[in-house]
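The structure under discussion is supplied below as structure tokens; questions concerning it will follow.
With one protein chain held back, the other chains of the complex are shown just where they sit.
For subunit A:
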Amino acid sequence: MLEDDSGVTKKRTLQLSSMSVSFRSHEMGEVELSCLAYAKMYLHASQFPRCSVNGLLLSSSPAGGDVCITDCVPLLHTHLSLAPITQLALTQVDAWCSQTHQRIMGYYQANACVSDSSPTPCALKIAEKIFEQCNNAVLLMIDGEKMFPGCRVPPIVMYERKDARWALKDKHTIMLRQWEETCAIVNQLFSSGDQALLVDFDSHLDDITKDWTNQKLNAKIMELISPANGNV
């Protein structure tokens, strides 16, 4: 998943992903995860360490091209498996996406019990619903055990749809550009206290003046991204 020094691994997966586009098979498709999406997911899981949390993964790139998760919307930290608020959130995020030229293309979850990062029935159900609308949907589980400072691998496990079930995605097809810079940005958000800016849909319902689209936090993150890197 990290860019290989020799460039060999990357080239091979790129070739395969262009093949996959023409054969309409998404088996070896590359998925890119942006710094913005990663940072907010991480902040969400950190804000509620005792709860299971979930959210939606968004993409602003056109369907059928390379898959890039450009943003995410943190949803719940209570009662993930109850229907009404989940339905409400999906509808509202959908509406917001059509206004902002994005689409829902995945789902993430972090389990309260850190030793078990396997997808729960609720995660599979919601991912299934997303797959009905988006045939390269991904399911991302956050691995709580790897969320400690100085951990050298991204604490994520990704699943994709293969043969009518959700299968583990090959690590080498998950791209996190500038991983070290991304980590530095997340650390910076914690030291500046800006991690507290994150609002999820649950918090929005507790106080509707809070913005679940996180415009303020997004701006802070983009500020941190732009000087160092061209395009993350």
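FYI, a contact is a pair of C-beta atoms (placed from the backbone, for glycine too) under 8 Å apart; a residue touches a chain by one contact, two chains touch by 3 or more; residues count from 1.
Everything that follows uses one rule, which is that contacts and distances are computed from a predicted model.
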Undisplayed chain, where the name is taken from the UniProt record, one of "SUMO-activating enzyme subunit", "ER membrane protein complex subunit 2", "Phenylalanine--tRNA ligase alpha subunit" or "Acyl-coenzyme A oxidase": "ER membrane protein complex subunit 2"
Residue, one of A:L82, A:C151 or A:A184, that touches the chain absent here: A:L82
Interface with the unshown chain - residue positions in subunit A: 50, 79, 81-85, 87-88, 91-93, 95-96, 98-100, 113, 115-116, 121-122, 204-206, 208-213, 215-216
